[in-house]
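So, chain A:
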Amino acid sequence: MNKETSGRPLLRITDLHKSFGGLEVLAGISMDVARGEKVTIIGPSGSGKTTLLRCINYLEKPTSGHIYIEGNLIGEKKVNGRIIHLSDRELAKERQEIGFVFQRFNLFPHLTALGNVAIAPQKVLALRREEAEQRARQMLEKVGLSHKINEYPERLSGGQQQRVAIARVLAMQPKLMLFDEATSALDPELIGEVLRVMRQLAEEGRTMVIVTHEIQFAGEVSDRVIFMDQGRIVEEGKPRDVLLKPKEPRTREFLKHIQER
Partner candidate 1 sequence: MLQLPEIYAENIQRWLPELLSFSLTTLKIAFVSFLLAVVIGVFFAVCRTSNNYLLRSFAITYIEIARGLPIVVLLYIVYFVPPQLFPELNWRWFSDFTGAVIGLALHGGAILAEVFRSGIEALHKGQREAALTLGMTPAQSMTYIILPQATRIVLPPVANYAIGLLKDTSLCSLIGVNELMNDAKSIAFADYQPMAVFVLVAAIYFAMSYPLSLAVRTMEWRLNISR
Partner candidate 2 sequence: MGFWRILDERGWYFLTTLLGGWPETLTVAIGALIFALIFGLVVALLRISRWRILRFPAILYTEVFRGTPALVQLFVIYFGLPDIGFEPSPFQAAIVGLGLNGAAYLSEVYRAGIESIHRGQLEAALSLGMTPARALQYIILPQAIRTMLPPITNFAIVLLKDTSIVFVVGVVEVMALARNLVTETLQSAAVYLIAGALYLCVTLPMARLAARLERQRQAWQ
């Protein structure tokens, strides 16, 4: 497994808490992800995995705790010794470095595949239209959809839509890629094509945090597996250890449950 040790971790989360109203969904998460590392997070529904991911790119504002990317505080800044939340503009800029792949794709229905992938480079990175479209074409080729660039999302299968969504994220050249149950909304036959793309990205040395139910895939692709339950990290370690020889009883129970499906 590739793992560049460049000293400082790419992603660092310290004591992250998140509550919705009275319900505490994240009860103190701390973790590091090194550059080029692939971390998979598994756990039952309601364990807070998705919320954790959404906090990293600040789709949800954490209740307390901090997130750093390459040593830089994300979502907040220090002003006169106090920490305050960032404005939308500043948040937007930070999000350019973080790619997020949604469970339900969230492609833009009024744009073609090419349009979907090109719009952010064009409007956010201010590339010229030809440059943006050139980059979009490259990304779509990378995910194997060159023949579908002019199709609208409604004419694409679920697997194709998700691959377009991945291409859309790649076009922004992010430092970190987050996958929120990227295959959970897909029919079984279509899961494979998306996993293939994700495997390819992993082999290229990208830094990825993946939330998934695909245990086998997790085992093949990850450098580290984290098991979460009820807002806490219960167990983490090498995939071989966590998935095949789990130490914690809760981990064992969860894996047994998954295997039975």
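Regarding candidate selection, all candidates are chains of the complex that A comes from, given by their letters.
FYI, contacts are C-beta pairs under 8 Å (C-beta built on N, C-alpha and C of every residue); 3 or more make two chains touch, one makes a residue touch a chain; residues count from 1.
Remember, it's a predicted structure, so these values are computed and weren't measured experimentally.
Novice: For chain A, which of 1 or 2 is the touching one in this complex?
Specialist: 2
Novice: Could you please specify the touching residues of chain A with respect to candidate 2 in the complex?
Specialist: Residues of chain A touching candidate 2: 57, 59, 88-89, 91-93, 95-96, 98-100, 102, 104, 106-110, 119-120, 123-125, 165, 168-169, 172.
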